[in-house]
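Of the protein chains in this complex, one is absent; all others appear in place.
Then we have chain A:
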């Protein structure tokens, strides 16, 4: 079973990896976006960490809804509402339970990914976060490590794709050959899940 402490570890692990990888995210974003993804994600997850420390939510659902709220208000780019919706939808799906099963969590995360697709209008293959998140959710039944591997493979698989959403889509064929920054940060988020599970 997964408790609130697990979800706090997940957010902390993601915040740490976003810190470590911020320059890489921004470098990827400078190739096909507006070169702010690393700094935006860093600002967002710094706010998540601070809010979780201050409010110390006690259920898995409350951890994720609080984290999502922080991302919506602090990121400053499209990834804010998208990641915020992902975590808030997942958090709301978990309800008030003090502990949740892995299957229940997988369903909740899928609800979150559905929310992201509805908000941004992206489908698989559009070179977005979805290309890492959807394979991860599909693999979650085989454990966090499998989800992590699927997300990382999904992010790498965005390289040859043509961007169909967001600012990168204005580049048309020039977006081909670059790994999508959003899919890359999504893989960090899922990797954080595996790290939280290892502890």
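Details
Definition applied: contacts are C-beta pairs under 8 Å (C-beta built on N, C-alpha and C of every residue); 3 or more make two chains touch, one makes a residue touch a chain; residues count from 1.
Keep in mind that, in the parts below, contacts and distances are computed from a predicted model.
Between the listed names "Nitrogenase protein alpha chain", "Ribose transport system substrate-binding protein", "Succinate dehydrogenase hydrophobic membrane anchor subunit" or "PTS fructose transporter subunit IIA", the UniProt record for the complex's undisplayed chain reads "PTS fructose transporter subunit IIA". The residue touching the chain not shown here, chosen from A:2, A:82 or A:134, is A:82. Take chain A: the residues that touch the chain left off the picture are 36, 40, 69, 72-74, 76-82, 84-85, 88, 115, 119-120, 166-167.
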